[in-house]
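Up next, chain A:
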Amino acid sequence: MSDATALNLLLFLPVIGGALLLLLPERRPELVRGLSMLVLGAQLVLAAGLYFQFEAGVSGLQFETRIPWIAAWGVHYHIGLDGLNLLLVLLTAFLGPLVVAGAFTSITKDVKLFHGMVLFLQFTMLGTFLAQDLFLFYVFWEAMLIPMFLIIGIWGGERRIYATLKFFLYTAFGSILMLAAVVYLAFTVLSQDGTPSFAIADLYLLELAVPVQVLLLTGFALSFAIKVPMVPLHTWLPDAHVEAPTAGSVILAGVLLKMGTYGFLKLGFPLFPEAAQLATPLIMTLAVVSILYGAGLALVQDDIKKIIAYSSVSHLGYVMLGLVSYNLLGVQGAIIQMVSHGLVAGGLFLMVGMIYERCHSRDLGAYGGLAKLLPVYSVFFMLLTLAAIGLPATSGFTGEFLVLLGAFQGAWPLYEQGLVYPLALASAAVLGIVLGALYMLRLARRLLFGGARAPEPEGGALRDLSPREMGILAALIAAILYIGVLPNEFLQKTEQAVIEYQQRVVPERVGEGIR
Partner candidate 1 sequence: MTDANLLLAVSGMLFALGLVGVVVRRNLLVMLMFLELMLNGVLLSLAVFTQLLGAEAGAVLMFLVFVVAAAEIAIAVPIVLLLVRAGHTLDPGSYAGLKG
Partner candidate 2 sequence: MEGMLTFLVLLPLAGFLLNGLLGRRLGTGFVNGVGVGLPFLAFGIALWAWRTLEAGDGAPIVETVFTWAVIGEYSFEIAFYLDRLSAVMALIVTGVGALIHLYSVGYMKGDEGYARYFAYLNLFLFFMLLLVLGRSLLVLFVGWEGVGLASYLLIGFWFQDVAKARAGRKAFITNRVGDAGFLLGMFLVFTFAGTLEMDRINEVFAAGVVPVGVATAAGILLFIGATGKSAQIPLHVWLPDAMAGPTPVSALIHAATMVTAGVYLVARLSGVYLEAPAASALIAVIGVLTAFLAATIALVQTDIKKVLAYSTISQLGFMFLALGVGAYGVAVFHLFTHAFFKAALFLGAGSVIHALNGEQDIRLMGGLARRIPWTFGTFAIATAAIAGLPPLAGFFSKDEILWFALASGEGGSLSLWALGSLTALLTALYMFRLLWLVFLGRSRMEPDTERHVHESPVTMTGVLVVLAAFSVIGGWFGLSHYLEPLLPLPALRLDSALLHWAQIGFAVVLALLGLIGAAWLYRDGGKPADQLWQRFRRLHRVLDGKYFVDELYDRLLQRPWRWVSDRVFLRLGDRLLIDGSLHGLAALARWSAVAFTRVQSGSLHWYAWMTLFGLVAVLIWVWRYV
Partner candidate 3 sequence: MTIETVFLSIFSLGALAGAVAMFFLRHPMRVAMALIGTMLSLAAIYAQLGLHVIAVFQVLIYVGAVMVFMIYAIMLLDVRDRSFTERFSPMLVAGLAGLLLLVGVLVDGALRGEPVVAPAPTEGAFGVGVFAAAFMDGFWVYFALAAVLLLVAEIAASAVIDIRRRGEDLAAARRGKRDD
């Protein structure tokens, strides 16, 4: 199998799986689950294989496929791996099987539709990351809303309708403005080059006047910022997270939010470099505000899922901060932080799901001393908490450390030129690690420690984790520790792409180094 075929297969496996799913009877949920596991497992294997074959330090796309799709408009089915999407593809493929495994016992209604939607979601998310054609990107980007809409709306909690509509309408609003920008770009390419093209690589070469760039970036950025989400466009997130079923929350936190930051990384900033530089102070401010605001809100919540949801706002703020530092440290850190947050928040949501499945409550006040009742559960929860806090040797540390270091390093030269603001922001961001510890430890303390109590479970005694659940969590923890301790492999594979990102956005600052 040639490599490009493998990548295509990776992308289309969920579709094939979904088609096979149609053939299965609704009455045999175990078959449905098994098939989904099989498909997503195969996908993970493929993704891992591609990851190992991916050559570090090589410029441009690897495993590229490019076929005309809407020839008249210059739209191509064009996918490929580069350093920017490699890790996110791996993350998506990694979380897929875990999500399905996590839903083995919790989803009993409309099993077939559920797995179909998860597969569809997987397809669209991978497509978004892999797309190298703006049109294709947009198609996947928007299409992703549909399965998520259904997942939250059908299998969600009490206020699921409100939450899912809010989610959809919020994100769709951003997308509409992005669409306007995409349309405009399409027609600009045509007028500048004479041939229509949506290839992102071609769009990078466009020369746009700065005011136009600003407007277009606004369109793109709104869409991405909503997805990230950045304060003040974040209020869909807590609702969606809280009402979504576990699988939904995991995918939402694990992968979906990354699409926003990936959008900035792949499109927003490199397409409109001058505008990006103009917007940097604003984005940096919002990133830091997100860090602090999210942390503050997480502190005053009593719904476990909400705490984690707001923590996402905070953690994604780091990613944005790293992206706008425009130096290797910051951007590399941002990429690692994306993956890390996917694992950590995904894991935390899975764990909340596990306890919810047992006790049917997400109210922090209802629990206490789980370390006594569910020792194994508590160990895993503690580990994830620590990773969320960013304790060294966990992935959270790698990401946050590099991001903050990058932000600081980016801000220092400006400080020396007399600009205090960026440095102040970078320093304020460091406060986030304190506030992060504040709310996460509050959560851990109230959930795990203190007098033992939990709402009466349905089937009598409270069971500790089953081997299946332990397996899921162990896989997550292993990944978290791996990135924490040995991130270099990842960093090497992404470096070339990050350098190119830097060249596109801030060509004048490439190679800026030690004084």
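The definition used in the following text is that a contact is a pair of C-beta atoms (placed from the backbone, for glycine too) under 8 Å apart; a residue touches a chain by one contact, two chains touch by 3 or more; residues count from 1.
The set was built so that all candidates are chains of the complex that A comes from, given by their letters.
Bear in mind the structure is a predicted one, so any value in this text is a computation, not a measurement.
Participant: Have a look at 1, 2 or 3 and point out the one touching chain A within this complex.
Facilitator: Considering all copies, chain A is touched by candidate 2.
Participant: Give the list of chain A residues in touch with candidate 2 in this complex.
Facilitator: The touching residues are 166, 170, 231-232, 234-235, 238, 293, 296-297, 299-300, 327-329, 332, 369, 371-372, 386, 391-393, 397-398, 401-402, 404-405, 408-409, 412, 427, 430-431, 433-435, 437-438, 441-442, 445, 448-452, 485-488, 491-492, 495, 499, 513-515.
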